[in-house]
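First, the structure itself, so that you have it in front of you.
Omission of a single protein chain aside, the complex is shown with its protein chains in their original locations.
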Amino acid sequence: MTERYDVAIVGAGPGGLAAARAAASQGARVALIDAQAHAGGQVWRKDIEHGWPRRAQACIPRIVEHPRIHWLAQTQVVHADAGALLLENETQAWRVAYDTLILANGARELLLPFPGWTLPGVTGAGGLQALAKQGWPLHGRRAVIAGSGPLLLAAAVTAKRHGAQVLGIYEQADAASVHRFARGLWRWPGKALQAVSLRGQLAGIPYHCGSVVREALGTDTLQAIEVETPRGSEPLSCDLLAIGFGLVPNIELAQMLGCRLNEAGVHGRVEVDTMQRSSVPGVYAVGELCGIGGRDSAWIEGLIAGHAAVGAKVQARWLRRQRHAREFAESLQHHFKLSTRVRAMARPDTLVCRCEDVPLQALRGHADARSAKLATRCGMGACQGRICGSALAELGIFPRGGSRPPLFPVRLSTLGDPISNPHQGSCS
Amino acid sequence: MKSYDLIIVGAGIIGTACADVASAAGLKLAIVEPQAIGGGATAAAMGHLVAMDDDPAELALSHYSLQLWEAFTDVAQIEYSRCGTLWVASNENELASIPAKLARLAAVGVHAELIERQRLYQLEPALAPGLAGGMRVLREAVVYPPGAARHLLDRALARGATLYPRQATALTRNGVELDDRSMLSGPVLVATGAALPRLLPQLPMRQRKGHLVITDRHPGIVHHQLLELGYADSAHGDADSSVAFNVQPRPTGQILIGSSREYGSDDSAVSMPMVQRMLERCFHYLPGLRDLQALRIWTGFRPVSADGRPYLGRVPGAQNVWVAAGHEGLGITTSLGSARLVIDQLLSQSTAIDASPYDPARIAA
Partner (left out) sequence: MKTAGIRIQVDGRSVEVPAGISVAAAMAQLGLPFRRSVGGQRRAPVCGMGACFECRVQIDGIAQRRGCMTTVREGMQVCTDD
């Protein structure tokens, strides 16, 4: 069974939501596809206890209930070819054909290996937020937030709101860099306000710059960490360590479609023109996919792409807003650049591939990711190299190898059974 | 110019097997391979060690090679797993073909047994109802081909062989030229599989594309390498495209699912219609696999000679050029025997089995 839409949008974060609303407002029939249970993406993830953030609450229900938007929750895109996506959800598989495709499938967290990072109790920083919002119990737990970037503040706020006792935030960037970033925030008043608000909510929680978690300690679960601050090394007892080093664009789908990538940085991103068009005709990309830029650039780029995709006029002021939002992203990348200390955290016996339990030292002597994979199984597991491949690229060990289909692990029946069962609730 | 007793071009399973035998014989050896060791058809292969009985020459070479594989059963890197082969008969006709197969196998000393219907389901409870029975070859096994190539190469390197991580761009009067313009001199053995025509255009070689799907770890569902008895029709027929039921339990608990064969496609991209055909065939025999998680799909190109048998021996019309290539889907199984046949001839020693069916001169003639 193939359903046909004017516009298919992958990812229902700010970028995908803005694109869906824009395209539908011009009369297009839209499929809005996301693997998560609720629209919002990661930045606007719906909290099982507290609902959506205020701004998201104001727009999401109207977008997903729009008569011309078919909202496909908990639906994974597992393959893509010219003009159609192969989708599966918990019970069925089907194809969605489109005239225009807008990729808005965002980013994942950059997780870097260090001794003890595989212990239960150690999560991503965004990871802890995502888990808390889906019902993970944090009440009374002693949490440490670490890694890099403003996401750490947001993670700390979420942890606190869910009843965790946040012991401290440990940022790897040095204090001078963080202060320069903060002083430059006046150019983006919304961001400055957000920062002030986050800091306000975190009153009393120490924020340490120039600090790196050396090791997570514990037997079957996290019990303590060893953290190195400018004042020296210190042990700290805790139940949770939420640690993330920024975000990595989810380029695998764009890659499968043949979109040209900009590979100037460590992690590839999709190359787009001012209308968010990728190199593949009919395929647009917005938001984090085009380089980590945050909520505001995703939203405005979704707005642009949603209009451009259906041939509607794109206003010059949107393009100006887009450039301004992207400048914020550049400032962010610049001031929270990862230090060499972060790249040296893993020891020879630290596991880098969590799926296949491959230690760093096993990769020695291999020229590239493929050679290492064939010999050690590094990257052969269920995450398909999403975690270790990005980490090894960041550590400068080797660039991420090419990925093979499917885009995500998929039921064999999705690939092997003739697709005949129409998806329920198709809008036509 | 560096001079060697033998220059092996290609470090897939065939080139590395030749390197192992040649280095053990004391030859001063160079191996030329620009890509990952065992990274071509070797990495794409299933790694099923199997005796195919429909061609006497192929059966002799398979059987010879299977005996040689026994020396590698304890090498961790090779992941040798003696799961046995279970050929599945879907009807009475296929079941009736088994006694003749048993006799052909027995004639060369391969022990196999007829499996009655009831026993078939005891051995493999996940098989679909309504099958007729099967034939089991208990001592057959599966290996991890790139690990095997790596191990064979490492043995050669430990005996003093030199690896050149470069592309061989041309055969010269007395050796090869590499892509950095350097020259190596000595007799040359070309083992570049489907890429053979680049150096030896006089030996016809076609590519036959295949697909494989591997699942996440789902241990205990499949116990033997399972094939449909009609497999040889797909493998040795000349159809433009065909699929056959061929499923392997990996020692990791993963399930490796084949197989497809296609001529006329040199695009390595995964073809979803072909994957669908292949899996449909698989579900016909193992319907319970439908709910398992597929992790990865890949393709590879089997090197197919003019008559389906590998070229093993001296290249006609060339004084010091040898070839070992064109094993189609049996390259992993027959690599070790192929290497012995070629190196024995190169050293003017007698061969353990008749080498004439593989003599490249048969094509030139």
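Per-chain numbering from 1; labels A and B assigned in written order.
The definition used in the following text is that a contact is a pair of C-beta atoms (placed from the backbone, for glycine too) under 8 Å apart; a residue touches a chain by one contact, two chains touch by 3 or more.
In this text the structure is predicted, and so the values were computed from the model without any measurement.
In the complete assembly, the contact with the undisplayed chain comes from A:Ala382, out of A:Ala195, A:Ala312 or A:Ala382. Across A:Gln134, A:Gln165, A:Gln194 or A:Thr350, the single residue that touches the chain missing here is A:Gln134.
Residue B:Arg217 is the one among B:Arg119, B:Arg198, B:Arg217 or B:His236 that touches the chain not shown. Residue-level contact of subunit B with the missing chain is found at 216-218, 252, 291-293. Where subunit A meets the omitted chain, the residues involved are 35-37, 42, 48-51, 74, 90, 108-109, 111, 118-124, 126-131, 134-137, 220-221, 354-357, 381-383, 386-387, 408-409.
Rule of thumb we're sticking to: only the chains that are shown with their structure count from here on.
Here the spacing of subunit A and subunit B, counted between their Cα centres, is 42 Å. Across the interface of their complex, subunit B is touched by residues 79, 81, 86, 367-368, 370-371, 374-375, 380-382, 384, 404-406, 409-413, 415-418 of subunit A.
Subunit B contributes residues 36-39, 43, 146-147, 150, 165, 213, 215-216, 257, 270, 272, 275-276, 278-280, 282-283, 289-298 to its touches with subunit A in the complex.
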